[in-house]
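The other protein chains are all here in position, but one chain of the complex has been omitted.
Let's look at subunit A:
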Amino acid sequence: MNIPSDLKYTKDHEWVRIEGDTATVGITDFAQSELGDIVYVEVETLDETLDAEEVFGTVEAVKTVSDLFLPVSGEIIAFNEDLEQEPETVNTDPYGAGWMIRIKMSDPSQADDLLSDAQYKELIGA
């Protein structure tokens, strides 16, 4: 199971890359493998400002629908529109081309509350 050490994680199996006050968010390798073939990523919250843990979208595998939760509060400033045509990128490259949204964080200190790679590894028993 690939769990890059330069990323932060959530208990909802999302990864977060912090760069200044910007956070890029996707789902983890573990999450994509549990979901199976991803067929749809829906994000209708672009340009909205939401609190941490609010639902910002949904990811649909063939058999399941899962909500996506915002890891940190802020404005959703970008959605990876390539996923509209090629949602399977989330399976093949979850930490790269399969990124989902970018957030302009309203409180960058929230990043400290996220899980480290070691903590996430422990969470999933990897």
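FYI, contacts are C-beta pairs under 8 Å (C-beta built on N, C-alpha and C of every residue); 3 or more make two chains touch, one makes a residue touch a chain; residues count from 1.
To be clear about the criterion, contacts and distances are computed from a predicted model.
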Checklist outcome for this item: Answer for the undisplayed chain, UniProt naming, from "Pyruvate dehydrogenase complex E1 component subunit beta", "Amidohydrolase-related domain-containing protein", "Aminomethyltransferase" or "Aspartyl/glutamyl-tRNA(Asn/Gln) amidotransferase subunit C", is "Aminomethyltransferase"
Next on the checklist: Can you say which of A:21, A:60, A:75 or A:117 touches the chain missing from this structure?
Outcome noted: A:60
Checklist outcome for this item: Omitted-chain footprint on subunit A covers residues 36-37, 39-40, 42, 44, 58, 60, 62-63, 65, 84, 88, 91
